[in-house]
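Of the protein chains in this complex, one is absent; all others appear in place.
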Amino acid sequence: MTVELKKPRIGRAADALRPVTITRRYTRHAEGSVLIEFGGTKVLCTASVEEKVPPHKRGSGEGWVTAEYGMLPRATHTRSDREAAKGKQSGRTQEIQRLIGRSLRCVFDLAKLGERTISLDCDVIQADGGTRTAAITGAYVAAHDAVSWLIAQGKLSSSPIKDAVAAISVGIVDGVPLLDLEYTEDSACDTDMNVVMTAAGGFVELQGTAEGVAFTRKEMNALLDLAEKGIGELLAAQRRALEI
Amino acid sequence: MTVELKKPRIGRAADALRPVTITRRYTRHAEGSVLIEFGGTKVLCTASVEEKVPPHKRGSGEGWVTAEYGMLPRATHTRSDREAAKGKQSGRTQEIQRLIGRSLRCVFDLAKLGERTISLDCDVIQADGGTRTAAITGAYVAAHDAVSWLIAQGKLSSSPIKDAVAAISVGIVDGVPLLDLEYTEDSACDTDMNVVMTAAGGFVELQGTAEGVAFTRKEMNALLDLAEKGIGELLAAQRRALEI
Amino acid sequence: MTVELKKPRIGRAADALRPVTITRRYTRHAEGSVLIEFGGTKVLCTASVEEKVPPHKRGSGEGWVTAEYGMLPRATHTRSDREAAKGKQSGRTQEIQRLIGRSLRCVFDLAKLGERTISLDCDVIQADGGTRTAAITGAYVAAHDAVSWLIAQGKLSSSPIKDAVAAISVGIVDGVPLLDLEYTEDSACDTDMNVVMTAAGGFVELQGTAEGVAFTRKEMNALLDLAEKGIGELLAAQRRALEI
Amino acid sequence: MTVELKKPRIGRAADALRPVTITRRYTRHAEGSVLIEFGGTKVLCTASVEEKVPPHKRGSGEGWVTAEYGMLPRATHTRSDREAAKGKQSGRTQEIQRLIGRSLRCVFDLAKLGERTISLDCDVIQADGGTRTAAITGAYVAAHDAVSWLIAQGKLSSSPIKDAVAAISVGIVDGVPLLDLEYTEDSACDTDMNVVMTAAGGFVELQGTAEGVAFTRKEMNALLDLAEKGIGELLAAQRRALEI
Amino acid sequence: MTVELKKPRIGRAADALRPVTITRRYTRHAEGSVLIEFGGTKVLCTASVEEKVPPHKRGSGEGWVTAEYGMLPRATHTRSDREAAKGKQSGRTQEIQRLIGRSLRCVFDLAKLGERTISLDCDVIQADGGTRTAAITGAYVAAHDAVSWLIAQGKLSSSPIKDAVAAISVGIVDGVPLLDLEYTEDSACDTDMNVVMTAAGGFVELQGTAEGVAFTRKEMNALLDLAEKGIGELLAAQRRALEI
Partner (left out) sequence: MTVELKKPRIGRAADALRPVTITRRYTRHAEGSVLIEFGGTKVLCTASVEEKVPPHKRGSGEGWVTAEYGMLPRATHTRSDREAAKGKQSGRTQEIQRLIGRSLRCVFDLAKLGERTISLDCDVIQADGGTRTAAITGAYVAAHDAVSWLIAQGKLSSSPIKDAVAAISVGIVDGVPLLDLEYTEDSACDTDMNVVMTAAGGFVELQGTAEGVAFTRKEMNALLDLAEKGIGELLAAQRRALEI
């Protein structure tokens, strides 16, 4: 594929997020249900509460938070095969759902959650780059709603959520560090980094990959600066959404 | 589960459809993309055009129309396992996607379509009964949009679509024949029938199942009367949506 | 495939069944073992009793009746792949075995059966059209034998079978409604309908499919008349077989 | 399971086969179709001709002979799970079908067969010990019929079959060497050996297994004497069947 | 592949084993860990003790001994696909691991082992013929070490091992019976036999296969003479290794 992007992005500053929309109660049945949009990327994140835990947690007194990720076959430019029909999830899918699960568990006090599971299903309705970071950011809001439901039901007396968490992608395209890559930028970039941070300012996950050319320490620092800025704005968007 | 429904439905006549909404161009990438809603049931139907056909059609000069069906894990009251994670599609899923495919092929002139495939992906975002009939009704509109795209692209000179097709469920609940069952009615019904018809008034598919008590010829006729009425209204809704 | 069938069938009236043979105790180990033949179609139906139920029935006091369907690789004109070797059952196989299971459960009082399972294995030894309807008709006899065995063993004091059940296919070939389609007729037909009825005269399952041309209400009524006649004869054949 | 068998077998000499029945043209569609019975063991062996070869033979000018083995779920005393439903063939099934395939290939001149495949499907209808040896013995007759069909069709001018092949099980039960073990003997035996031989008198396959107690060279020789006698009788039965 | 081997082997007598090396404690974590080498064939055999048994042994008071076999993708001349990536074990792999398991169980008193499992993992690091016989011979030593560990831990008071077991391949190449075939000989051989024997001199498993030409009773006897000689030497090598 020939992707040409000789100039910095047009119509959006290098350090600007795409418009972020967080719609709570998007579907009816789940304890938490959030549609999150990062520009043209739309991910439905539902949080489901089940009063049981996987085998490795049984009898521990602790709960579990886990995630699954999927992409509708025509969320992308060209139709991709349905994983259910192929009979297996791709390595990419598994990598992403493991990342979402770890990121969310990091802000949960599992003992305080009690022996129950919160399952976060992140299904991409439309993809335009950054689906995994949108998924983490939206899943946090859905998980928060599920916890509120548990408290309202009298099943929990206080929240096991210790901190907020959000994620963004950053990358270097034609030598220019950019925040929140959309699909055409992602395809053209030299370095791609996904950053997950808490509201307290710490890093939870950091995954940087050089596509072709290795990146320097200095470039990485520029990218982390951008990511910190973007995540600050996402955390604010989460707070606003949860106040409604 | 104890479902009590001693009286006919409240707030909707026995022969009334739930509110039907058809939203075209719901997502960006597919050649046809339709969100169809039958009350609380919401199904995203995308139509994807590929310039190739499955092995049994290669070299035949004919095209193919096929469908896949999926349900997001938390589209339902309780979370169901993700089929991609389990590594296989259930018998129910396969039954439904075969039904959708046959229903749509019935209104296509495959020779006129030429050696290309239209794949209809029907993904249930929220379920409240009647997902398969909503999927067929919405898939027709998505397929129509994909054909218009093919014509606009100059790949087809005229439409290979011979007729319109829509589907509805009917059933007997506590002795009362009802049109367009929602989930609580579906769970309580004695007989459940899915009917697929064309605009020309013929039956394409008919699937009736007695849940517990067998049904009589007379009951069946009452159900078919209801179905014909409902499908007439759905065909009108499809026409209105396509005019926009 | 070019199938030409310009005239009504030769050597058999349009409303005549093929010769039906029901051989009980066909194999030695099963609690019920029936070879049923509809002309050239031969299906071995065994009923196996197990003193346990699937998870969704445990502790309910109710039993379960289920079915599996298979086709030997060379039951057909050309060899089909062995499903065990491919590692999955086709959608068609799953659709058929679900139909058989529902049809048989409809005539069972599951509470009266007690917490045990009757598994009906329907394996096609030779196929010439109508394998699913032969399977249902034969499985009823095998299930009846398994129940007699349970009574003879003192495990049941009376039969949980509420009614008899049988099934037949009907279809329209070149405009002529025909009873009990054989393979060449099935391949050439415009409409194909499988009908499952009880001895009490009710419908249990009805599955009609238009192959190409949609069918009218009038045609459907003609087909149901044929089906009622044929099923009456099949129920008589079952009774005779069980008297031996 | 407690199997007691303190005395030599009753009603059959230690060196006697069970009654052997070979029924050709048992089903209608296959190029060769044989029901073989060794007492209560009944295996349907079909031979299917396909005008293509697996990848490793393409362009070699040579044909291929292969086998698949299956057991109907209730061929046995207690129902075993259907391999197609489980989604995989057991190690035992694969071991047996590889054995059948090797045994049959040993008597074929694959170059003379030409680039086509003969698939031997051996499906156990009823099991009472010795299913794999019955399968090999029956598959030979089915393969012979398929070759006669190829000659009759003018696709082959002479037979690629170089020799006949048959197989039998032998074993030591309570210290007594026995020919052609039935199920209760097989369960009680110390040593179990499956022997495959050609009409020319050579060994094609030999598989001996000690169940508990190792066996001596002398015991093995006694078993091979029995096997040679039994296989001689099976080869005669094959010849008689093929003369009809 | 053209393998020419017109003369008896060079540099090794027809009745000579390749150099045998048995290295205990090859890896750190397993209760028994043995690298066994038969010339260029290198197999890592680990024995793992688990304090549980498979379902068919639960509550029986008896233990279980089982084996799994694998081949690293590039253990062979050309890379073979990784079975974990393909999602299934080949028939050959299953056949071999079942053989190893049966061979080892034959020398174990399972009641004396108690309700625990010894799993023998035999992974081929480098293949040059005879991998299954090396695996059995090495697995015995690993199992012995695992039993010694159980005794040292106070979990067993005496050994449940009743006898030693070892295995070797023999074959006829160009009419010459040879002991311990290496890969080029194995590829060229007419007959290939794997023999498993105990120290007490009995046969546990015997698997002979004619590759092309059937073998005579006399040839089989010559091969068994060779195998007995070779296994005697392997049993001595096992004893020496265990004395260290």
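Every chain is named by a letter (A, B, C, D and E) in the order it is written, and numbering of its residues begins at 1.
In the analysis below, contacts are C-beta pairs under 8 Å (C-beta built on N, C-alpha and C of every residue); 3 or more make two chains touch, one makes a residue touch a chain.
Just so you know, these numbers come straight off a predicted model, no measurement behind them.
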| item | value |
| --- | --- |
| Which displayed chains the hidden chain touches across the whole complex | A, E |
| Per the touch definition above, residue among E:Ala75, E:Leu181 or E:Leu234 touching the missing chain | E:Ala75 |
| Which residue of D:Arg28, D:Lys57, D:Lys88 or D:Lys229 touches the chain not shown here | D:Lys88 |
| Of E:Ser33, E:Ser169, E:Thr198 or E:Gln238, the residue in touch with the unshown chain | E:Ser33 |
| Contacts of chain A with the absent chain, listed as residue ranges | 88, 91-92, 94-95, 97-98, 102, 106, 163, 193, 197-198, 200-210, 212-217, 220, 224 |
| Absent chain, residues of chain E that touch it | 27-30, 33, 40, 42, 44, 46, 48, 50, 68, 70, 72-79, 82-85, 87-89, 93, 119, 121, 123, 125-128 |
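As a convention for this text, only the chains that are shown with their structure count from here on.
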| item | value |
| --- | --- |
| Option in B-C, D-E or C-D whose residue-number contact pairs overlap A-B by over half | C-D |
| For chain A paired with chain C, centre-to-centre distance based on mean C-alpha positions, whole Å | 50 |
| Cα-centroid distance, chain B relative to chain C, in whole angstrom | 27 |
| Junction residues of chain B - those touching two or more other chains | 88 |
| Contact graph of the chains (line, ring, star, complete, other) | line |
| Chain-chain contacts as defined at top | A-B, B-C, C-D, D-E |
